[in-house]
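A protein chain is absent from this complex, but the other protein chains hold their places.
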Amino acid sequence: MSAYGKYVVKKFFWYFVTLIVAIALNFLLPRMIEGNPVSVIVAQMTQGMTESDTIKRVYDTFAAEFGIDQPLHVQFFIYVKNLLTGNWGTSFGLYPKPVTEILASAIPWTIGLQLPAILVGWIIGNVLGAVAAYRKGVFDKVIFPVALFVNSIPFFTLAIIMLYAFALTLKWFPMHGGYDYQMIPSLSWEFIGSVLRHHTLPFLSIVLVTIGGQAIGMREMSIYELNSDYVLYSKLLGIRDSRIARYVFRNAMLPQITGLALSIGTMVGGSLICEIVFSYPGIGTWMFTAIRQLDYPLISGCTLLIALAVLLANFTIDLIYGWIDPRIKAAQMEDQ
Amino acid sequence: MTLGKEQLRSRVSGREISYIPQAAMNALNPTLRIIRFIEDIMKEHRPELSRKQVWELAVERFETLNLSARVLESYPNELSGGMKQRTVIAISTILNPKVLIADEPTSALDVTSQKAVIKLLKHLLEKGYIQSLVFITHELPLLYHVTDDIMVMYAGEIVERGTAEQMIFDPIHPYTKKLMGSIIVPEEGMRGHKLAAIPGTPPNLKTVPEGCRFADRCTYAQSECRQGRIELQTFQDRSYRCIVPADTLREWYAHEDE
Amino acid sequence: MNHSVRILLKSPKFMLGAVLLLLMIGVVMIYPLINRNDPLEMIALAYQPPDSKLLLGSDNFGRDLFLELIYGIRTSLQVGLIAGVFATAIGLVIGLASGYIGGMIDNLLTAVTNIFIVIPSFVILILISVSIDSRSSFVTAAIIGITSWPWTARAVRAQTSSLRNRDHVNIAKISGYSTPRIIMYEILPYIASYVVMAFVLQMASGILAEASISMLGLGPYNTISLGIIMNWALVFEAPVAGAWWAFIPAALSIAVITFSLYMMNTGMDEIFNPKIRS
């Protein structure tokens, strides 16, 4: 097998183990609630209900879903089987809507918001960081402190400030939601325009904060690379500065890719809270609602989905990284 | 002749004067194949060559230097330490520079790799790929076999200059004398031979003492040694930086060796 | 050690961060002594704008937001501190064990660390918080600390495993010193600056984590934190009511606290890193 193939298999194995741990946590932690979780949940859910038949029916639904009478490992197998067959439980808040249906409606919004925002922020941040390191002087004196400040603003703080400034005071952008709720979703220009207008502020707040963190990391990596021996050697052989800058940029970029993989979890978390501020119809806002209503199946559906998405993103980044960094291939060959 | 920075880069660096750094381990960009790097050098100095011509030229040069063409397709970290050093030398000299400056090119290598590097440098000189070689090292026996002339530096100054033969067997300056006395080689008579030692440490270059910079560690230092500036003296075809006449120094050394 | 502290005092970045932080700590310690009112007491109408009496107006329940903010900052700092201590202590122990002992234990601990680095910590945080009914701010802080140790562990492991092969450690070993003594005197001094920096970062991320889960409505009970203030503002639709004072000051306070901690960290990084690299 090729060195890269080995790398992929090894990574896949580790992500598979991680996935199982994530699923197990998702299964175990909510079951730490003292007593019978189903009665706790049902009691909370059926508050004010008097009809014992309804209560019984609700109880039976959840007892079956949890496999409550079975030993823990059997419950776990039931849980995994349910997950695999697409049965992620029934929402309390929107009973009897399945959790998967709610998540499916939210996923496009979250992905449409976060994926472009994180990527754009990452790219701009890296370019700015490299420029600050390479040009030094004024660039560095301006970009670095600004990036440092922006980086320390939490996603949701920036979101709230933007909401207040641009939506509430200046009224440039709408305050709530993913589109104008008076419209019927369709592929019309009007609807797309509305989606874009609702998209702008949350998008910008994620982009800005991401830029800050990435620019700092890239600046540091570039300075490190600029001081390395190969830069001096290339200079002494008469290679022009712009070409050396390209070497440096590429080499500083590689650790930034792993950096992205490692920070993507935190970024996704921050962005989800950003959604709440704008009541954006994604996973974050649903989770907010679910927590307020103590809608356990939906909460655990959200957390599982987030964990899966982050694992998948990490795995993808690792594969890309292994593909473009020759050092990984060489390291694999040394192992043999 | 004065040159601007840009002219220096395009006309001199790499094609007139070239350089071999001390740490070949890190001298090559880790994410660039060797041939890509050579192509980049050629783009600067021989832009008229096509990629194919560059490849042919590189293969030819590498093969004359007993390096396989496979090296060209490798990434630096796929090469061993000695191999990397020889690759760096081949790259540094691919434009046939007039002067090659080698800064401790063998200090991190095993003796076998060291010998291979020395052979390579000699080969380059014989073939006329380079015209002059400046070899910086603290390994004296090595210099003796590689270079024609040796120049000894102490605390930022040249203290003596002469042919390799003269410097090893007939040093004039007290520092050179001590340095040559500290040579250790696996030759008969080495055991039991008294090695020269220099007490003290070199001066801090931020606060250079007046007079001879070696005076504090020199067995023959007199009060005159610590005054004014000591100039380089010429003696026959060589020069040294000491106020004592060469013959007197030689006499002292002869007494000492008894 | 004194030597390092003296250099630190000369770093403008570190000093800016430290002064900001100390200033905030000073205010939140002293102000409750002057204004002895209960921050949860309703003393005005809902969403009163700031005036000379209510410096930052009132919230939905007519409570003094300035007083709430002071208590909120206090809780957030406490939570950050406790979370930082937990995360650093766990990370340090795991990192040292993994890096110093090596072998199978290292492989095992590294695998666990890597798994928990990839699984987003706030997912675990939410799952635990949902499962625990009565969360004091200490419990919240402890949970945050327990979910965020992997970063410290990874950094400490990397440092330790390279230090372990340094010859002064070998010399200490053949001088017959015990393992705890070697870790204490030969390893810890080298990683001390890293650990302090990691602690500062953990404190910042602990404060952020608390604010995030509080905003989700999973914050500590019976207390006021900056995240809880913002949660109230969002739940009771302060933005729609135009009551900027109900969320902007809290949001900015978090930014200022994190900024001051990041500044301290950057200042330390600039000073300690070149020294260790050379």
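Chains here go by letter, A, B and C, matching the order in which they are written, and residues are numbered from 1 within each.
We adopt the following convention: a residue touches a chain if its C-beta (ideal position, glycine included) is under 8 Å from a C-beta of that chain, and two chains touch if they have at least 3 such contacts.
Here, contacts and distances are computed from a predicted model.
Going by its UniProt record, the hidden chain of the complex is named "Dipeptide/oligopeptide/nickel ABC transporter ATP-binding protein" among "NADH-quinone oxidoreductase subunit", "Dipeptide/oligopeptide/nickel ABC transporter ATP-binding protein", "Heme exporter protein C" or "Multisubunit sodium/proton antiporter, MrpE subunit".
Within the complete assembly, C:Ser178 is the residue of C:Asn37, C:Asn107, C:Ser136 or C:Ser178 that touches the hidden chain. Not every partner is drawn; the one left out touches subunit B at residues 110-112, 114-115, 118-119, 122, 138-142, 144-145, 168, 178-179, 181-188, 190-191, 193, 195-199, 201. Taking the complete complex into account, residues 166-168, 170-176, 178, 185-186, 189-190 of subunit C touch the chain not shown.
Just so we're on the same page, only the chains that are shown with their structure count from here on.
One inter-chain figure worth recording: subunit A and subunit C are separated by 22 Å, centre to centre, where each centre is the mean of the chain's CA atoms.
Computed centre separation for the pair subunit A/subunit B is 56 angstrom, with centres defined by C-alpha atoms. Of all residues in subunit B, those touching subunit A in their complex are 9-10, 12-15, 18-19, 21, 23, 26-33, 37, 40-41, 43-45, 75, 77-78, 88, 91-92. Those residues of subunit A that touch subunit C in the complex are listed here as 14-15, 17-18, 21-22, 25-26, 29-34, 148-149, 151-154, 156-157, 160-161, 163-164, 168, 175, 262, 265-266, 268-270, 273, 276-277, 287-288, 291-292, 296, 299-300, 303, 306-307, 310-311, 314. Here subunit C touches subunit A in the complex through residues 111, 114-115, 117-124, 126-128, 130-133, 204-205, 208, 211-212, 215-218, 230, 234-235, 239-240, 242, 244, 247-248, 251-252, 254-255, 258-259, 261-263, 266, going by the rule given at the top.
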